[in-house]
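See below for the structure under consideration.
Every protein chain except one is present and positioned as in the full complex.
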Amino acid sequence: MGTLLQQTVNALSLGGVYALLALGLATVFSIVRLINFAHGEVMTIAGYGIWWALLLALPAPVAILAGVAVAVGAALAMERIAFRPMRGADVTTLLITSFAVSEIIKVLFQNGISARPVPIVLPAWLTSTIDLGAVRIGMISVVSIAAVVLALGAMALLLRRTPLGLAMRAAAEDFAVVRLMGIKANHVVALAFAISGALAGIAAVLWVAQRGSVDPLMGATPVLKAFIATVLGGLGSLGGAVLGGFVVGAVEVFLQGFLPEAALPYREAISLSIIIGLLVLRPDGLWPAANVSRS
Amino acid sequence: MNRLSVTGLRVRYGPIEAVRGLDLEVGPGEIVALLGANGAGKTSTLSAIAGLVPPSGGRILLDGEDVTGLPAEALARRGVGLVPEGRRVFASLTVAENLLLGGAVHAPPPERRARLRRMEDRFPVLGERRDQKAGLLSGGEQQMLAIARVLMAAPRLLLMDEPSLGLAPQMVERVFDLIAQLRSEGLTILLVEQNVPMSLDIANHGVVLANGRVSLRGTARDLLASDAVRGAYLAG
Partner (left out) sequence: MRRPDSGTLLLLSAALLAAPAAVAQEEYVIGVAAAQSGGLAPFDQPSFAGFQFCVDEMNAQGGIAGQHPIRLEVRDTRSDMAETVKFAQEFVDLGVNFVVGPADGDPTMAMGQITGPAGIPTMTFAGTAPILTQVSDYVFGSYPADNQQAAVLASYARELGYGSAWLLKSPDAAYTLIGPEYFGQAFQTLGGTVLGEGSYTMNQPEFSAIVTTIQALDPQPDVIVTWAWEPDFPAFIRALRDAGVTTPVMGADVLDTPTVRGLGDVVEGVVHTSGGYAEEGSAHADFNARYLAATGLAADTNYHVNGCDIVGMIDAAVRAAGSTDPSAVRDALADLPETQGIMSSYTFAGTDRMPLRSVVLARIEGGQKVFIRRGLADPAIIPAP
């Protein structure tokens, strides 16, 4: 029972990070039809931002904010430098562009800083534990879940209550008509990237706090999982991305926790089979986008 | 003064030239009907005027100011409104959100709310359904929403692409009444339509397009009487 509760907390905490990343991917995809595989590198950049800020002896909260700010800046710069010149190109071209951006950033970090991880030590209170009767839960998991809830809530408010948020939801449906309303395409696209950057930045903070180090490949695996989550949720659907993130996290954690020892090495394969199974049952995803065909 | 002058307009999609040197003039407070068969280049013309596709040739003047090649968002800010072919309301947004978005950059929040109320008075059905998703409205209601949405921007020049398409006869009636009413409020309107008699009925002038070129033009009355138009569109 205690173990189940603990694994549920683990699942929520991991799923939450996937959800943040998947939501960022889906936000950008819904607007510009780009699956940004360099999204993971935005996360990596945020990690190095935190590391750098801590090297400058800035206090941890400032370093964390700096990490998120760096991620927003990186996402905006990526849009400006790499993706804006490609606006309107076909999906494959955009995909390849994002792979190129991703590779370039990885190599820059590997050869510019170090291929090896750099350690990051965050404040002790973040790494303490909470005892709930027989169950002991890491503070970081709790903080992580809280941060995810806050970030998702803020995102929902932004999308529902602000004109630019409205414009983003509308642009996901029909970008041309949004422009007919006098809303600048560049603003909407930039906002989408900024949001995805902020979400990746928050994900990076949680990630780094849990792992204690940053390395050039840090973002690669989580963004792959987040991509799976967006497909599982329904490509282009924001709610689907969040849901998909939590499902992927839960599948991973519960398999890790409850598979018999002999089956553990096949965990990854089993987890992908479950996800493929879900997609066979629901080919458009768990929570399909309202309108995926029009662009 | 809300005058649209188009001279020598050309629109090209790769190898296809959809509009091949079009001259068009819409005077202030006028309705000009742009007619023609499927694929004649009507939508392409409106798209170029609204800035959705860059013209490959020719000039577009708005009150004498050259606006050729400006992007859609800039033209919208100069008072060009387009009711697009097929309505294209934002299905996953509510009716009110659709309307608010229409006025988002044209009016500060309090004024936007006031305009929203005026639209809801003018189109009571939209007021009743304000919190419903636009995708759930009927075709006619969606057309009303598309028109109301563009009116939220208080445009000077209104471009309408087949607003009566696919509507029930009673609804078609209402749409044409509304267009005539908008002119009486001072709007300049370029109307693309397949319903030739009803369009020419309310229009001041008519222009008939064929293969991207003007094949016929004149006052609405002359066109209604012309053999060519009668033969092509009014025969049945």
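Miscellaneous remarks
Chains: A and B, in written order; residue numbering restarts at 1 for each.
Convention: contacts are C-beta pairs under 8 Å (C-beta built on N, C-alpha and C of every residue); 3 or more make two chains touch, one makes a residue touch a chain.
Owing to the predicted nature of the structure, the values given are computational and were not obtained by experimental measurement.
When the full complex is examined, the chain removed from view is found to touch A.
Contact with the undisplayed chain is limited, among A:69, A:194 or A:220, to A:220. Within the complete assembly, A:118 is the residue of A:82, A:95 or A:118 that touches the hidden chain.
Across A:139, A:190 or A:279, the residue that sits in touch with the chain not pictured is A:139.
Listed by residue number, the positions of chain A touching the unshown chain are 2-3, 6-7, 9-11, 13-14, 17-18, 106-107, 110-111, 114-119, 121, 124, 127-129, 136-141, 207, 210-213, 215-218, 220-222, 225, 252-254, 256-257, 261, 264-265, 267-268.
What we mean here is this: only the chains that are shown with their structure count from here on.
Centre-to-centre spacing of chain A and chain B amounts to 42 Å, using the average Cα coordinate of each chain.
Listing the residues of chain B that touch chain A in their complex gives 50-52, 71-73, 76-77, 81-82, 84, 88, 90-93, 97-98, 100-102, 104-106, 135, 149-150, 153.
Residues of chain A that touch chain B in their complex: 163, 166-167, 169-170, 173-174, 176-185, 290-291.
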